[in-house]
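I have placed the structure first, in the form of structure tokens, so that the comments after it can refer back to it.
The complex is shown incomplete by one protein chain, all other protein chains being positioned as in the whole.
For clarity, chains are labelled A and B in written order, and residue numbers in each chain start from 1.
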Amino acid sequence: MKEKLAETGRKMNAVRLPFLEQTLVAREARAGVYYVLPAVLLLLVFLVTPVILAFTLGFTDARLSSPNPIQMTGMDNFSQLLKVAKLDMQQASGDENDLYDKVREQTKPNSGSEYEGMQILSESVSDDKKSGSYILAGDPLFWKSLKNTLYFALIVAPLQGGFALLLALLVNSKLKGRVFFRTVYFLPVVTSMVVVSILWLFMYEESGLVNVVLGSVIPGYQPISFLGNTTTAMPAIMVMSIWQGVGFHMLIWLSGLQTIPGELYEAAKVDGANSLKQFQHVTWPGLRKTFIFILVTISIAALGLFTQINVMTQGGPLDSTTTLVYHAYREGFRNQRIGYSSAIAIAFFAIVVTVSIVQRRLTRDRD
Amino acid sequence: MAGETIHKKREKGKTMRRVTSLVAIAVVSGLALTGCSSSSSAEPTKVTMWSHAAGNEQEIATVEEAIKDFNASQTDYKVVLEKFPQESYNDSIAAAATSDTLPCIVDVDGPIMPNWAWAGYMKPISISSELENSLLAGAKGYYNGELYSAGAWDAALGILTRASYLEAIGARVPTVDAPWTQAEFDKVLADLDASGDFDYAIDWGNGWTGEWFPYAYSPLLQSFGGDLIDRDTFESADGVVNGAEAVAFGEWFQGTFSKGYANKKQTGDRTEFVNGTIAIQYNGNWAVKDAYDKYGDDLLILPPVDFGNGPKIGAASWQFGVSSSCGETESAGANAFIEYILQDKYIVAFANRIGLIPATAAASAEVPNYAPGGAFAGFVDFSNDFAVKRPETPAYLFISSAFEKAVADIINGADVQRSLDTAADAIDGDLADNNYYK
Partner (left out) sequence: MKTSLLGKIVKYASAIFLACIFSFPLIFMVMSSFKGKFQIFEDLRSWKAFLPVGDVNLDQYAGVFSRTPVFTFFLNSIVVSVLVVGLGLFVNSLAAFAIARLKFKGQGVLLGFLIATLIVPFETIALPMLFMVNKLPYVFLDETGINFQQGWLNSYSVQIVPFVASGFSIFLFVQYFKTIPKELDEAAIIDGASFFGIYRKVIVPLSGPAFATSAILTFLAVWNSYLWPVMSVQKESMRPVQVGLDYFFASGTDEGMPWGQIMAYSTLITIPILLVFIVFQRAFVSSVASSGVKG
């Protein structure tokens, strides 16, 4: 049937029927609108409306449970969220704690200074401990969350996407039992993230399986508490996240691989191309649409890192795994600051939109 | 699939027409019904109730038993139960409050009650003064001088270890009258650690998160002389949660981790004490059963350490209250039911089944484990002598979160003074933001 359709198609290109096309265009436009209407309406009601509400809340002091009426607070939430200042301090005693005390005098609530309510984000103290320069932030957790989120996305997006492609190629090749392998690689995806997080929580323990396995492979290995350590906690979560999510993107690559006509490979083979050349000239160009789809969705998913953190580390140790969505969730549900939480969400949206636009620019340039 | 949708649409059109005619009928018959409703009051008033204990079979069984008995005992009210799992219960309540769908009778965790009362979720309850007086302090919740909640039990914290462990290191067995001092306890930890028999000397339970942190660790802070908030005014935490005493607590607590006595990242769900790889467990009375089954008489239930201001433990557990959206007739039924379920009969059943401390002395006497001389009777003494309620202020919800964060950071080696300062500033900021919860 396909061949026949294609044939007629070619014929049609040869014979142009202007009047028919005219009504066709109108009909096509009408059909297009009808067909997108159900989806668009649903999205408008169940996504856009709540988003607009959330945006509005970002400019208020709304709380989850409070008898006080909600008040518009303008940009207050955003100024707390984004405010950063530098403060230089001197004092004679040469005791670092005295320096800190002087800073806190400025920053504590009701201090009346311009730094009121801010906290130390980073500092550098001179060797003689007589002067220090402090970077203060209205919400240091926001900046730490931002840093962790970007760190996670920058590492995980390319690794997971690349690894998923390798898996897809593997299970799409001539391999006995590939249905079995495909299913096994997909296993972690079908297990709920909460359950997976709990399993890995146990495995990452100091006496847990990961240490047992490493200990039996590497001689003289010292077990570490992967999630209890500021330097290993985030990488540990990355490894787990890639392990859990890679089957998902393998599936999408697979559906992309299906769109590449087999004849192209035959032709390449006739030309004497080896596997690598085939991949370079046939497979990869054929996967362009899939690549863009994966790049966009994987980045967005990575930037939205939340469940693993909520179950495994609650942002710790020492804020080394706190993320933007986790910060927003914690402020909203635990601390009940819905207004502030919405402001974080707005900032999050802005960041993701920026990342997506940059990605689109980059991928477009390559055309 | 397309056909299906179209078919549905058509059906919808038909139902819409039917609906309009039905509405007309309903309105008419409704009018007719209201005319004679006063004469036919045979139907009991429905009183809805939510419980946080879904999945906790023993607790739910007792609640259901009480409801069944109550509904059979009179004809005015019928209590209808809806079960929720504890893990997400508070979120369900918050969601129900924002959508005006709260039930009549609610379960509430003691320290959170003032927040719910302040937020307007709850209203005062009325039970007989006789019952009110017979309940343990930890089983009653007051806000602004009014009784808002009452429960069938309280929980208590203690130190679990084995007599044989202490004997091996030659340590004294402490008592309620002579608890361990800080110096004694430090030596016990050091000796147990040095013995090499255990992975860690003590299990603080820091793998649990959320409310456990303030419940378990703020009593240590209080024993050092600090507190979560200034309890005279409830308007500032500065100098209290981050004062010199609080810093002493933080430094000491952090030391137990940095010296390797306790595991910073603990996730084994506290099975280590029963499995024999940790020597001491700091835990609530509800968790004693496994250890008692394993170790029998070798198990010691010890009072908490006296860090200078006497041993302290937390008080107040889950209690019953009435929501503010409960109508007048329903409220009468709700109060009647709360009185009903707080009969000694059910208090005894709760205690026997879920291992918590009975809320009245009379009930205690009937529970073998908690009666004087019983295996877990020590907890009753701890509860009577050392219990301190978490601050009864609507700000507690936020305080709890800020304190949890500070302690988690301290465990992981953060600067103690700064962590506590951050908590103090956050709490004071929140107080100001909320107009001091007035």
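The criterion applied here is as follows: a contact is a pair of C-beta atoms (placed from the backbone, for glycine too) under 8 Å apart; a residue touches a chain by one contact, two chains touch by 3 or more.
All figures in this text were calculated on a predicted structure; none of them were measured in a lab.
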Identified contact with the non-displayed chain, of B:Lys140, B:Arg162 or B:Arg270: B:Arg270
Options B:Met49, B:Leu221 or B:Ala287, residue touching the unrepresented chain: B:Ala287
Hidden partner interface residues of chain B, rising order: 1-2, 5, 15, 18-19, 22-23, 26, 50, 53-59, 82-88, 91-92, 95-96, 98-101, 155, 208, 212, 268-272, 274-275, 284, 286-290, 317, 354-355
Touch residues of chain A, complete complex, unshown partner: 2, 4-13, 24-25, 27-36, 38-43, 46-51, 53-54, 57, 64, 167, 169-175, 179-196, 198-200, 202-203, 205, 207-209, 212, 243, 247-248, 251-252, 254-262, 265, 269, 274-275, 278-279, 283, 289-290, 292-293, 296-297, 300, 303-304, 306, 325, 328-329, 332, 338, 341-342, 345, 348-349, 352-353, 356
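Here, only the chains that are shown with their structure count from here on.
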CA centroid of chain A to CA centroid of chain B, Å: 36
Chain B-touching residues of chain A, taken from the complex the two chains share: 61, 63-68, 97, 100, 104, 107-110, 117, 119-120, 201-202, 204-207, 225, 227-230, 314, 316-319, 330, 333-336
Parts of chain B lying in touch with chain A, wherever the complex brings them together: 91, 94, 97-98, 115-116, 118-121, 199, 209, 238, 263-265, 267-268, 397-398, 401, 408-409, 412-414, 417-418, 421-422, 424-425, 428-430, 432-435
